[in-house]
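Here is the structure we will look at, set down as structure tokens.
Only one protein chain is missing from this complex, and each of the others stays in its spot.
Chain naming follows the written order as A, B, C, D and E, and within any one chain the residues start at number 1.
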């Protein structure tokens, strides 16, 4: 499935930190660590664990710029 | 100013593509290109241009994971 | 590719309305019309047109409730 | 009150799953289940419970398309 | 209709700036100007104009903090 989000960044899961409701998934994208906050249900659904190949998916309208 | 967003990714602007209302700003973060869609007003306000040092700022709750 | 968003709603594209920068894509999901605003670039990239099978993808944290 | 979001989808609450901080509210919109993640405070404020008539409200810019 | 978003801020429209696709609506909320970017279709749908009583509606998860 192709997706309309402009940022589909391939990388590797380095860590999954489970919380009460949401988990923080840290993905290494070419040396840059990107953190996603997703539901625990989603972590289970995708069977996410450290070492997995995974994409960080971000709509361009959700990226701000700082200078 | 420090910001609560968990992803503040330093990089370099490689391209600013102006549209009718919004501009696409492509930022090279350690070899990964991240695209932001921001208002033309913001581009002017930050005087953004190719070659600038800039950060891509993304809340962790705006990052999805695909596997 | 499976995705962490909790709402992946299968349907059929009924209309693609191109704008200067973004397009409105109307998707019929089981009789309910859901409107997406995506970049013209994404419409081209996915070669979206009326009649296509497509999914409306929405993070649960982006859904508000009104009563 | 009318709202600027393009997707105001009328339906019926089928389930409210309370978490530590946020609740998942599943709304049946014409046979399609849409899941919202809202604060427990909002669930209380709207006195949401299964069987209620309610709307799933989603900005068009928060809907992605997958094909 | 009550809404789950935690920030429903009553104010007065001071300006509607129409763009090619989206309009910027500036709302004076107790002396603070808040800018919304909504579709031109929504401006028409709500018949928004300067002087109108209106609310700026923002989910708490869409508010970042800077210090």
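The criterion applied here is as follows: a residue touches a chain if its C-beta (ideal position, glycine included) is under 8 Å from a C-beta of that chain, and two chains touch if they have at least 3 such contacts.
Since the model is a prediction, treat every value here as computed from it, not as a measurement.
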| item | value |
| --- | --- |
| Contacts of the hidden chain among displayed chains | A, B, D, E |
| Residues of chain E (touch criterion as defined above) contacting the omitted chain | 3, 5-9, 22, 24-25, 27, 29-32, 34-38, 42, 46-48, 52-67 |
| Residues in chain D touching the chain absent from view | 1-5, 20-22, 39, 59, 61 |
| Hidden partner interface residues of chain A, rising order | 19-22, 24, 37, 61, 64-67 |
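As a convention for this text, only the chains that are shown with their structure count from here on.
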| item | value |
| --- | --- |
| Equivalent-chain rotation between chain E and chain D, CA atoms, steps of 5 degrees | 180 |
| Chain pair equivalent in interface to B-C, over half of contacts matched, among A-D, D-E or A-C | A-D |
| Chain located farthest away, centre of chain A as origin (C-alpha) | E |
| Intercentroid distance (Cα basis), chain D paired with chain C, Å | 17 |
| Chain B and chain E, separation of their C-alpha mean positions in angstrom | 24 |
| Residues within chain A bordering two or more other chains | 1-6, 22, 36, 38-39, 42, 46, 55, 57, 59-61 |
| Touching pairs - complete list by chain label | A-B, A-C, A-D, B-C, B-E, C-D, C-E, D-E |
